[in-house]
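Here it is, the structure, as structure tokens.
Heads up, one of the protein chains got dropped from this complex, but the rest are sitting where they should.
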Amino acid sequence: MNSILMAVIALGVIGLLAALLLYFASRKFAVHEDERIGQVSAVLPQANCGGCGFPGCAGFAGACVKATDEKGSLEGLLCPVGGQPVMEQVAGILGMTVEATAPKVAVVRCNGSCENRPRLVEYDGATSCKVQAMVGMGETGCSYGCFGCGDCVRQCQFGAIRINPETKLAEVDEEKCTACGACAKACPRGIIEIRLKGPKNRRMVVLCNNKDKGAIANKWCKASCIGCGKCVKACEKFEAITVTKNLAYIDAEKCKLCRKCEEACPKGAIHAINMPPRKPKADAPAAPKAENTPTTPNTQSSPITPKEQQ
Amino acid sequence: MENKLIVSLSPHVHGSDSVEKNMYGVCIALLPALIASFCFFGLGAVTVMLTSVLACVFFEWAITKFILKRDKLTILDGSAILTGLLLGFNLPSNLPIWIIILGALFAIGVGKMTFGGLGQNIFNPALAGRVFLLISFPVQMTSWTDNVLDHVDGYSGATPLALMQKAILEKDPSVLNNLPSSLDMFLGQTEGSMGEVSALLLLLGCAFMLWKKIITWHIPVSIILTVFVFAGLLHLLDPVYAAPLQVIFSGGLILGACYMATDYVTSPMSHKGQLIYGVAIGLLTVVIRNWGAYPEGMSFAIIIMNAFTPLINTYCKPKRFGEVVRKEAAK
Partner (left out) sequence: MKTFHIGGVHPEENKLSAGSPIREAKLPRQAVFSMFQHIGAPANPVVKRGDQVKVGTLLGEAGGFVSAPIYSSVSGKVSKVDVALDASGLRRMAVTVDVEGDEWEEGIDRTDTLVRLADRPELDGKTIVEKIKQAGIVGMGGATFPTHVKLCPPPGKKAECVIVNAVECEPYLTADHRLMLEKPEEILVGLQLVMKAVGVEKGYIGIENNKPDAIALMAEKANQYPGIEVVPLKVKYPQGGEKQLIDAVIGRQVPAPPALPIDTGAIVQNVGTCFAIYEAVMKNKPLIERIITVTGKSLSLPSNLKARLGTPFQQLIDECGGLPEDTGKVIGGGPMMGKALMSLDVPMTKGSSGLLVMKKDEARRSEPQPCIRCAKCVGACPMGLEPYLLAKVSEQFDWDAAEQNDITSCIECGSCQFTCPSHRTLLDHIRLGKSTVMGIIRSRSAK
């Protein structure tokens, strides 16, 4: 009996001491955090993707509170995952307002599928685009195209990007994509662009990243942009297209979705995404090959021998 | 289709070493001791060993296939067979079959697969299984059958380890006189688990592994030397502690030092770390054997040091090139 009593007392005393220690430790080392940070954090998606440019959602919440106190506005801060609704909630908590931002989406600017861009050699090494980039050009003759090893897939927190086993290209699931930009950062060739989603998700994109001269680009890929500049002429009215380093680029802000460039492109490198299919009797005057103009990135127009314009 | 060249980064050749070679190499090293234990303990040993190996392989297969749902099965890489062998060596030859299967389930299921399979486990799976059984079924795990070749009359059933502990508890060095001679223990004529019987054959297998470069000398040598020195000191101070050679050749010390502590996955990576690991295992073993509740301390010592391995890996880096600028060798 006595020993039980002793044990109970001893343990009790130890417990008491430990409790006291914990109490004082929690007082002494307490971190006073602005309670708004917690509130803001609570409405954030908690994906900790880093798409906002801060280390995780807590970091972003801290930055929002700091910006409110110091600048008095939330300008330049955006949670790409939550988008407008979340930013409005954040602004509500902090007593701020946010301006509307246009939603964006990741776009893989390469259409060099196995069919379009024949594999010349076989890569046999670690499954990583960054590693393959050290071997040279990769499996194909294109020094700018998609490796298909999925560095972007591994960086995506939302399961919104995958490698299509048939085309061996990265494909974005627009529903899931939050435009956080992790994939764009992971891509060693800068193929992925975070682009405006466009009205009704409709947009015109040059699905190519090849900056080689036309002859080389054309030789190794059927779907490459050769920098011929026909699209630039087709877009004279809106001046949305520019060719730099043998590669055409469509400025989404200026693009009016007229689809003239799509017809003008001799290689079918310009794609109209999420657009309704064209009527069969397309009355486009300068488009003799418009019958099988692609409407989605994965259907391929017949290759056309381009005239080099360099 | 035309003949495509393969590209990759260097190196383009490989030394043809493989996981299988290493795992089966250890199994081959264990063969002499295995055959000896069959001779010593008869049919019981065969049953225990077969059950243990088959159960381990079965659980590995079942868990990979049905729980982890991996396409690639790993039962042929030899690691499950080795776990089964080592577990079997750690069991007495008259253990009921259901206990062995339970041990195998714990070894593979909890000790290995919960951590993610080969290469991921923190604790040596075979030892995890053995310790689990030792704690759960202490009676069955420590009742030994007679060694068929045993020449020591009158003390069948009491292992040398139990005698050693008895001597310490009763403070009576004369108990130690009942111990078999260290030569007998070395050759394998004592009581114990199946893998505890023949130090000679186990050391032979160890030499094979060293020759095949499956293991390096650091862990076994550091463990055995530490035990020898520590036990020797104790013996000199007080004769109730057994002589160092008897300590080394008794129980699972050689098996542990050469086969269990050297397990790749759960031992430190750098030679410095391996020496620290070995010395600590040696010290812990002697401490547990002499002053602990269990007569055998080897498995506990290894398990404890397994837990310290990540820490040792963090702090013991191999000596970098150029760290110590050597004295000029040339004029």
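First chain written, first letter: the chains are A and B, and each begins at residue 1.
By our rule, contacts are C-beta pairs under 8 Å (C-beta built on N, C-alpha and C of every residue); 3 or more make two chains touch, one makes a residue touch a chain.
What you see is a predicted model; the values in this text were computed from it and never measured.
Chemist: Would you mind spotting which of B:6, B:97 or B:233 touches the chain that isn't drawn?
Modeler: B:6
Chemist: Mind pulling the chain A residues that touch the left-out chain?
Modeler: Chain A touches the chain not shown through residues 120-121, 124-126, 128, 130-131, 134-137, 143, 212-213, 216.
Chemist: To test your reading of the contact rule: which positions on chain B touch the chain that is missing from view?
Modeler: Residues in contact with the chain left out: 3, 5-15, 17-19, 21-22, 77, 79, 117-120, 216, 264-271, 274, 317-330.
Just so we're on the same page, only the chains that are shown with their structure count from here on.
Chemist: Taking the touch rule as given, give the residues of chain A at its contact with chain B in the complex, in rising order.
Modeler: The touching residues are 119-125, 131, 134-136, 139.
Chemist: Considering only the defined contacts, which chain B positions touch chain A in the complex?
Modeler: Interface residues on the chain B side: 4-9.
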